[in-house]
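Take a look at this one; I'll ask things after.
What you see is the complex with one protein chain gone and the rest in place.
Chain lettering (A, B and C) follows the sequence in which the chains are written, and residue indices restart at 1 in each chain.
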Amino acid sequence: MGNVFGKLFSISTWGESHGPAIGVNIDGCPPLVPIVREEIQAELDRRRPGQSRITTQRREADIVEILSGVEASLSTGAPIALLVRNEDARPEAYEHLKDLYRPSHADYTYQAKYGIRAWQGGGRASARETIGRVAAGAIARRILKDAHDVEIAACVKRIHDIEASYDLAAITRERVETTIVRCPDLEAAEKMIARIEEVRRQGDSVGGVIELVARNVPVGLGEPVFDRLEADLAKAMRSLPATKGFEIGSGLAGTFLMGSQHNDPFYLDGGKVRTRTNRSGGVQGGITNGEDIVIRVAFKPTATIQKEQETLTKSGEPTLLRAKGRHDPCVLPRAVPMVEAMAALVLVDHWLRLRAQRGPEVKSSPGATPPEKAMPLDAEHRKE
Amino acid sequence: MGNVFGKLFSISTWGESHGPAIGVNIDGCPPLVPIVREEIQAELDRRRPGQSRITTQRREADIVEILSGVEASLSTGAPIALLVRNEDARPEAYEHLKDLYRPSHADYTYQAKYGIRAWQGGGRASARETIGRVAAGAIARRILKDAHDVEIAACVKRIHDIEASYDLAAITRERVETTIVRCPDLEAAEKMIARIEEVRRQGDSVGGVIELVARNVPVGLGEPVFDRLEADLAKAMRSLPATKGFEIGSGLAGTFLMGSQHNDPFYLDGGKVRTRTNRSGGVQGGITNGEDIVIRVAFKPTATIQKEQETLTKSGEPTLLRAKGRHDPCVLPRAVPMVEAMAALVLVDHWLRLRAQRGPEVKSSPGATPPEKAMPLDAEHRKE
Amino acid sequence: MGNVFGKLFSISTWGESHGPAIGVNIDGCPPLVPIVREEIQAELDRRRPGQSRITTQRREADIVEILSGVEASLSTGAPIALLVRNEDARPEAYEHLKDLYRPSHADYTYQAKYGIRAWQGGGRASARETIGRVAAGAIARRILKDAHDVEIAACVKRIHDIEASYDLAAITRERVETTIVRCPDLEAAEKMIARIEEVRRQGDSVGGVIELVARNVPVGLGEPVFDRLEADLAKAMRSLPATKGFEIGSGLAGTFLMGSQHNDPFYLDGGKVRTRTNRSGGVQGGITNGEDIVIRVAFKPTATIQKEQETLTKSGEPTLLRAKGRHDPCVLPRAVPMVEAMAALVLVDHWLRLRAQRGPEVKSSPGATPPEKAMPLDAEHRKE
Partner (left out) sequence: MGNVFGKLFSISTWGESHGPAIGVNIDGCPPLVPIVREEIQAELDRRRPGQSRITTQRREADIVEILSGVEASLSTGAPIALLVRNEDARPEAYEHLKDLYRPSHADYTYQAKYGIRAWQGGGRASARETIGRVAAGAIARRILKDAHDVEIAACVKRIHDIEASYDLAAITRERVETTIVRCPDLEAAEKMIARIEEVRRQGDSVGGVIELVARNVPVGLGEPVFDRLEADLAKAMRSLPATKGFEIGSGLAGTFLMGSQHNDPFYLDGGKVRTRTNRSGGVQGGITNGEDIVIRVAFKPTATIQKEQETLTKSGEPTLLRAKGRHDPCVLPRAVPMVEAMAALVLVDHWLRLRAQRGPEVKSSPGATPPEKAMPLDAEHRKE
């Protein structure tokens, strides 16, 4: 259980780090969406190991195969099955870990829950599982782009104690890709890269914070009560391996303000309802208000380190572990496309939900227009 | 859509702040659970308005009626319908808000999404909606208590910039209830109460942070990948009104540590697998490890304030709003039982999921025993 | 579990036959749908006991209260909670049944499954549970009528061995309501009524078959593979108490034909794709083709009879049962609105699913147009 995400644009991932393959099954994709292998591959390339000197050196090309659901490069409305073969699996590298529990990994909890585990490379708990998310996210992103010109961009905001400074409004995917650490503040990026290389040399690891912005998101995404957009974003992000916290808009800092400082005043901007500030992070009452969605996700330092650690064997004997094998000293650079993919998956699912419940035949009334491309929701007060 | 929470212990809430009633329908409750009206009522009393001088003065007794699913004070396995009548609704107090959008409220987004809204008192976006969650949470809590002696306690950790200091391990519900602000640090509590009274006088509001601990949680709750326990907790908490952030274990602070500082070493304690530190917050790889679950939830300052604010009318005219009516200058004291209820709902749902997938016939193997009361999961390495 | 129906237009029913009330919670209703109490009540009146001399004499007015989700007689998109008080419950009439298992009832299976049961009047297994379905079905019917002028009409086709003869294409709700047995063949209706009165005098019961037609159903409802429209209709109908079989289109009789006799040839009728025959019953490959949906549902003779029957007590002692109390000697007349309600619920749910996946921005192509009111799907080949 627990391998399915999304109510209408629903993805189901499968596969272990060291099994024959990893994949995803997408159910609910609208028909007639261009499904371009290269677009999906481009996202996987941003995620794949071995892409730079600061990531794990496992060598996987992560070539995606499209097995179903596509006719003449268009989605047919049927399930889209995507598959990536594991090529550089080295199960023997995990032989020394077979009978012990790596600290702050999932080894113990999987064993205790199921009575069995895929001990080679973390099995399902491996970040390789996110291949399916990133591949499906590429399709979600395409749908949102085509329908509403939605732009989703994430970047590294902080590594360890090195905080970047940038204008979030100006962040583009292109700018983010200019550094291998995916931080748009070039000066900070240099320091971050140095820090990551330093901790790698020490056999240690670091964490940090990723920030994401989504622009041109139509008004009306998200449901009241349990499936608030920020609740589904929180779940999406916290379902990524190694995450520790989630914030939207003003986040934790906002709790130090008073209501009169924190509220976002409304004003009319060229006939469009806008807020002067965006402490709400683009979501009010669980529903998008047309401002940029701004979230931050905290990642812990990688659990796999090469320093000696105290732990237990499966039979309960104390032992010392010094992990061997390939790993990322810092997950954040490769987590950027994962965070973007999860955001795209949440948004496209809620976009389909809005289409279902609202549809186009809602009567026009002040403050209410159909959620259609031709007449975007947020145009509702536009003056003729 | 979006009014249902939980896969197996599934609750469905309904009702508006100023409608005739508010309620919840619980589907999937195991049979033969004692359903005690007074236990449910006790939780609602902790949540109800007018309970102290620092909450809203709306007077609601919030008396719960049990309409179905119970025979001889035991659950029958059928849906349990709970209903609370609204008695002190004063829709006329909202007349001046009918045609404008309160800043940082859900007025605009509901109107834009649906083309219509219940304008009296916030409708579904009102915190009165949480009555159903708290009532259902009381039953969830009872099940967890009876099965595993699970204890769930939350308290106010910070109001505005006043931070409490306490030993989380020693927090009990009783201690938390000794102050009206629900903070166990008596000195800080006094300051918090003074601050809340001060901002109320100013017509303003404040936010803060609630911390929750869950003890005796069996090993094995939570699913890999998307339905990780912390992901479902994140969603649960972020679905509460006015929340801005969520952390587990070391949280944001943990991202300033290195892996060698952050990992939780395993050791054997009386035959039981334990970790020396608990930066994981009781969850590893999405699954409980038997340590205390520790989470924190950030709440923004209440959006309703009595200071003058810039906003728009429904027809797009700029206007100034000075809200009248009753409201909480700080939601945190009343949010404590809401946070506890959501935690209980997540835990009981995953406990039923574990029972489904694991069941009792799993073969005994080192590191794996059935998730049963008589032989708890976390006893797995207990020596004879 | 098992008390929720529908993926997008999702209803959740609760309540026991002899508890304080029965209700339903509707989640996912589109906004701005007229919610007219009288329309809902009219359907409940067709379902209620005591409506004629051939139904049970339990006297329930079954007055529906609307508790949420409605503003100015329009749905708001929030959950619609509907409640009906039980007024003529006589639990004492069931005292003699408390400790025994009525044959072909749910007494034994509920007791065995849950270890407890609401023994008064059948609890959840009572046909009173269908109040929630019929009430929600009235709203579903209204949505379908407004959007596509969909007409749903069911009638009694056979009682015991008395089979009616009528032109299904001409059946209207009004015609069906002209006889208390809800059979449009007046001659057969008279015989059916006499048969029912005869078996009642004998303390016995009879069953039969209900037939339903749905007209003007848009093309494209239903999903491939598991959620085929006929599969969801089959589940919907077979979830009604006392049903034994389900057929669509040619049904069982169709299995005696050869393919060349059974296939429905396509032709063009005023620019519209039609089939010359309708052995498919309006559904091909799980998806509606624009022809009338035609289904039949078989109901067994009522299990409650007043003849002496062999059975067991809860402790396993053989005993003889002669049931007292009020019951329907034949459920079919009152089951007509239930069958219609379930059909409406399935259709509206799939209509929302179609809106979600197809939306309006699908590019026009031969044989494909948006599922919109303004340009109905089935107009696709209409020539100008």
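The rule we apply is simple: contacts are C-beta pairs under 8 Å (C-beta built on N, C-alpha and C of every residue); 3 or more make two chains touch, one makes a residue touch a chain.
Predicted model only: the values in this text are computed from it and were never measured.
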(request) Pick out which of B:Ala169, B:Leu320 or B:Ala356 touches the chain that's been left out of the picture. (result) B:Ala356
(request) Have a look at C:Arg37, C:Arg215 or C:Lys300 and name the one touching the chain we're not showing. (result) C:Lys300
(message) By the contact criterion defined above, which parts of chain A meet the unshown chain? Give residue numbers in ascending order.
(response) 1-4, 8, 10, 12-16, 19-23, 25, 27-28, 31-32, 65, 67-69, 71-72, 74-81, 83, 113-119, 123-124
(message) Residue by residue, what part of chain B touches the chain that was omitted?
(response) 8, 28, 30-32, 77-78, 147, 224, 352-353, 355-363, 372-374
(message) Counting contacts across the full complex, list the positions on chain C that touch the omitted chain.
(response) 1-5, 13, 101, 103-116, 124-125, 129, 158, 160-161, 199, 204-209, 219-220, 222-228, 230-239, 241, 243-252, 254-268, 271, 273, 275-276, 279-280, 284-289, 298-305, 307, 309-312, 314-316, 318, 353-354, 356-358, 362-368, 377, 380-381
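In the analysis below, only the chains that are shown with their structure count from here on.
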(request) Can you figure out the chain closest to the middle, judged by Cα centres? (result) B
(message) Centroid of chain A to centroid of chain B, CA atoms only: how many Å?
(response) 25
(request) Could you list the positions in chain C whose residues touch two or more of the other chains? (result) 8, 28, 31-32, 77-78
